[in-house]
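One chain of protein is taken out of this complex; the other chains stay put.
Letters A, B and C mark the chains in the order given here, with residues in each chain numbered from 1 onward.
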């Protein structure tokens, strides 16, 4: 076995140490992947309760430069001493850990515990499993492209990383709702790769089951990401927004394509729609409004922190249709986490983040 | 090379000869595949203009028992003499050929030429390429599950096979509209395998491009299947129906998953919805309303003439959501064609049609 | 829910009842799928220990016509009374059950218990888990295309269905070894779809892991199918045959492509090779030697009981190269089982077996 290739990883100027817990899962693994290319953040330790003591390479074969790292436990005391701690844990586990970490540590939670501002929404969608648990409270929301969020993230020491579907839906629909183009009544059908369902081995997620097949799940309003979408869209619209959200599972590992639509308000035409989106994303380094006639594909953002968006007006149906593509693990989770951490730490927002998808 | 295995194909009782034109494409190939298992219909000749003179096996490697058939031209005179002629041609080519075939021949058109009843709709969506061409007229519509269609197909000698998307959407939404469960304002996002786009080699359909990627196309109302959906849904609703239709391309060869929704009318609950669908499909041999809690997958209908349907009420969004899965080439095209031909010829409706999908 | 559509399934003339145990797995499910189209064999009951009491449709969503069958236990007494019993169980479970079934019942074992003739080979490869267990004995081997096997299967009441890899390798190499074209020193690299690994949920078989990835496993001679290949090849060669076998896992659900090669004996040229294969398979209904220049694809046999074979001589390397494609679940398991059962029962060998793959 050859030596670790730490020296290959370009780190320049000031660096912060990063500990990742849940490093053996898909979100945690993606954080590690991105850190391997980050000039200022250095992966200093990996943690995961169930696999503590094993080599990371057994569990994440692609993390070849980090293969010999030993996975350590993930109790709060194990996570002390890092400049940055990334929590890539199932919802419900982050809050207790985070409460015991230093206020000087930048804590980035890829789970759902600190996303919802409304205690009632939290109790309805997440509280049941933690009967009697208090609302863990909302942290600055790690979607800098939303109005006002970049300012809240600057200097923050706690960041709630958005869910992958909410990232795609918010980036698709916020400009339309903020500009008053549509009624607050949104229909979303989103196609997701299977990595969004995580690494736990379940029969319906076997390759034999998912290859060659598309399926719907959580139909009829049951997906936990719905209230998070509603929160972002309502903030943009200035009023409550109804959302019909149907996720579907498609035969690929990564990527979300969110197809969103809403009834057009009178007088809104294609030019107005395009103008609203053009203005919203003119200065965003990661969000690309495609040229007219080109439609998003998940391949074009695979492994990158980028978002591809396109908008159309359907006069016969009287609806605005917006399609957004993100990689659920990159911009939808780990990339968004690092983007927000960059802002929090005063680094260039794009530092260490891939700008080009791995295609074909 | 071994002898043709015609003798392996079980044909019992009376048989009809079938000629297939467009036999080198995906729809035509699927017709041939199904005929290999049909007890009463015998593939007697294959036709296709561009490949005339070649062995079928060069162009359709899976049709091993038919590999040595010579592809013949597809002018009307080449198609004379069959009991049944299946036209699997691009739209615009069927009408001229069909007009010259005997009225005693059962002509089954898998193309779009004879689907639309409204000349204005035909002119808008298809007429442009045939400027000044008259509307070819509508034929009995080969979707026997629609109210009244089975009767029209009995004894028919002309059948217009529905498009693959319209098959899935009509089967998903007709019961709701016929029962008045929803407003006539339907949003459809459908995921399709790539075979729906045909066999012509285009760069965006290369395996390298479609594997690992989902993309939208024809967004904003541009897909030609929209008026066909509108026709079926309006007939069921008894009033015009608005449709927002967004097709997406997913990384698999076959299958359509149509996710459809519409605003609930007041007082409609889950039980009423389930009851309407249960009654609509109680006696249908191919359409399966799944048990509560089970959602359609395209894998479960792959290669079969079956349809899997599920329905949900989303009270927060105020919408009925219906998901239907079909194989675009089987129930969505070639299987539907044979099902309708069975009816027209007085055969058992299920004769020769696979009842079980090829899964996993 | 609609009524079972038993009536849709064409059964003509004499019928035999079939019970399938292990019906909730991939091999057992494929047996059920094929029985749905068999004119003489009727699926009369499904069994599986771990899921007894559940509806089959919960576990095998594609078996729509059989969805309401209740899964029953699989002890020997539960399997009494059928004309035919198909055992689709993990190796080591069949022998004990089979020993208690009537000698008049046709027992078809899709597992490995009765394949190996040599007790020492059985003890080395399978005996370890059953320390001290006696060799269960070899049954007639369900690969009718091998010299002499068809005769042994006629009238048999016990059939050992070959493994999927050994089916592909035997059909690829037996003609060459029987005709003395090559040295008895075979190198096989086979690509398999994931269904060959079964339905047990393991992390490395998740869709997220297998899509977009090819991997090797069991490298260096560790795969249990090796002695079974050696048995068939040695019988053809009339001497022991060395085999280097490397299986690889590829991102598809079904199919095996076996690439086999061996050193050419002197004087053997392409014409001699082609002639040997042409003669070997001239009268076989399921094995297709492709025309020169056309190479097998697994798509062309998907869901069918067919085999596509091609042979080449590489003069620079001094090797004969043979490629064979089968569907591991159809010809490689369940189809082969039914083909052999057809022979045993005196039915037409091709009865109920798909002759055309589901492509594209």
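A few points about this structure:
Here is the rule we use: a residue touches a chain if its C-beta (ideal position, glycine included) is under 8 Å from a C-beta of that chain, and two chains touch if they have at least 3 such contacts.
All figures in this text were calculated on a predicted structure; none of them were measured in a lab.
Across C:30, C:113, C:145 or C:209, the residue that sits in touch with the chain not pictured is C:209. Across C:59, C:191, C:205 or C:341, the single residue that touches the chain missing here is C:191.
Which of C:142, C:162, C:336 or C:360 touches the hidden chain is settled by the complete complex: it is C:360. Touch with the chain that is not drawn comes from one residue among A:39, A:73, A:137 or A:218, which is A:39.
The chain not shown here touches chain B at positions 26, 193-195, 197, 199, 201-203, 205-212, 251-253. Counting over the whole complex, chain C has residues 187, 189, 191, 206, 208-209, 211-217, 219-221, 226, 242-246, 248, 250-255, 257, 259, 261, 295-300, 302, 310, 312-319, 321, 323, 325, 359-360 touching the chain that is not drawn. Listed by residue number, the positions of chain A touching the unshown chain are 1-3, 5, 8-10, 12, 26, 29, 32-33, 36-37, 39, 55, 57-58, 60-67, 195, 199, 211-212, 253-254, 278, 281-285, 287-291, 294, 297, 299-304, 306, 308, 348, 350-351, 354-360.
Definition applied: only the chains that are shown with their structure count from here on.
Once the centre of each chain is set as its mean CA position, chain A and chain C turn out to be 44 Å apart. Looking at chain C, residues 26, 195, 199, 211-212, 253 sit in touch with two or more other chains.
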